[in-house]
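Missing here is one protein chain; the remaining ones are kept as they sit in the complex.
For chain A:
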């Protein structure tokens, strides 16, 4: 994920300082890893260097200096460009999940591959349940629901693949070793 572009997006509504950006990031993307302050300031410094944001005044209310940042025209254009660029629909063939099953089949036997698939299915199912609990909790906000949906859809796709592959693993092993 591009933290730079997410910060540009959060600045689109007006100037904000680093602390506000961090808060907004963590609230809007609740399933992403929370942003560290260091990362916020390092990213802002890079954006400023590239002319995409500029300092827009300081706020001082008894605490440390808080520099607010605002988008420049170049920053707005970069954001527009990012938002209008379609992500390649990456087939997840390079994922670790897939690689592990292939390696298990190559280096071990069907039982090993099946044991891995079964254990992975259990881990995926446990996570799917956790996320379902998050999104169906009475306190869930629409942010939580939409973020959980995204993760659930991907886990669900993996699970379908795990189920199907469990059924295919014996035939596959024969083919790999023929």
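As a working rule, contacts are C-beta pairs under 8 Å (C-beta built on N, C-alpha and C of every residue); 3 or more make two chains touch, one makes a residue touch a chain; residues count from 1.
The rule we apply is simple: contacts and distances are computed from a predicted model.
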From "ABC transporter ATP-binding protein", "Ferrous iron transport protein B", "Aspartyl/glutamyl-tRNA(Asn/Gln) amidotransferase subunit B" or "Act minimal PKS ketosynthase (KS/KS alpha)", the hidden chain's UniProt protein name: "ABC transporter ATP-binding protein"
Of A:15, A:70 or A:128, the one touching the omitted chain in the full complex: A:128
Contacting the left-out chain in the complete assembly, out of A:10, A:24 or A:152: A:152
Residue touching the undisplayed chain, where the options are A:81, A:163 or A:177: A:163
Missing-partner contacts on chain A, residue numbers: 115, 118-119, 121-122, 124-133, 136-137, 152, 155-156, 159-160, 163, 167
